[in-house]
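In this view, the complex is presented without one of its protein chains, the others remaining in place.
Right after this comes subunit A.
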Amino acid sequence: MNHDPFQWGRPSNETYGAYNHQIANAGVPDNTTHASLDAFPKMHTQQPIITGTSVIASKFNNGIIMAADNVGSYGSLLRFSNIERLIKVGSETVVGLSGDVSDMQQIERILDELETSEEVYDNDGGDYLRAANVHEYLSRVMYNRRSKMNPLWNSIIVGGFYRDRTPFLKYVDLVGVTYSSSTIATGFGSHLAIPLLRNLIPEDKDYVKVDEQQITKVVEDSMRVLFYRDARSGDKYSQVIIKLDEEGKVVFEFTKEVKVENQSWRFAKDIRGYGSSQQ
């Protein structure tokens, strides 16, 4: 092993031949000095490391529903199976995050600070944090970071209520793009879950015709389909339902460790390259 500070830990050239710096595009050349290291452009996040897969969410007649599984993947390795990706912010807002888990944790802290300054410090009972405020704040954070060429590597869905108590659902991602829709999903979910959700809610305005039971069923189906076909997903997920009760008060239901039930893997044997390799 080479013990020169600039070469530390590299296989020695005598034994293995010179290292080809082309391999790593940000490699440190042999003639490196401290000065030339300083001159090297600063590097920022260029890919996520530990990742969470899809978040799916939808409005229904008197609230919103959101679900995300508990897997943290390291590339294709199922590294963690206990990652909570739905965060409650304030009293009636949920934030669901997919993408890099460490960036998600950073966003969790940012949101905690926001909650402290807007809710905890306010003791005169002023207006409180709503989903729209949280979403706008996050979109500024995300856009600001992408403008510094140092994005937080996440796709985020924010769900809750508008001031007039109509359901709120909006998306923001690592480049600062935002949009709202009655059904939103990130990652693989936007390919696999959105068609199922849109079967129930074909157009944005149609969410008013759908009740909690119907949408819960479709979310359950979507999570199953995602577990079947998304190799980075898990069979355990968290689900949040925020709705209004008969008196118009907000009810926040956070259900953890929901299992993907009624699985059937019979289809697998008919698909080449899926599951068993006996073919």
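Some observations on this one:
Keep this in mind: a residue touches a chain if its C-beta (ideal position, glycine included) is under 8 Å from a C-beta of that chain, and two chains touch if they have at least 3 such contacts; residues count from 1.
Rule of thumb we're sticking to: contacts and distances are computed from a predicted model.
Not every chain of the complex appears here, and the one that does not is recorded in UniProt as "Proteasome subunit alpha type", selected from "Proteasome subunit alpha type", "ADP-ribosylation factor-like protein 2", "GINS subunit domain-containing protein" or "Peroxin-7".
Within the full complex, the residue among A:116, A:199 or A:255 touching the omitted chain is A:116. With the whole complex as reference, residues 109, 112-113, 116, 120-121, 123-124 of subunit A touch the missing chain.
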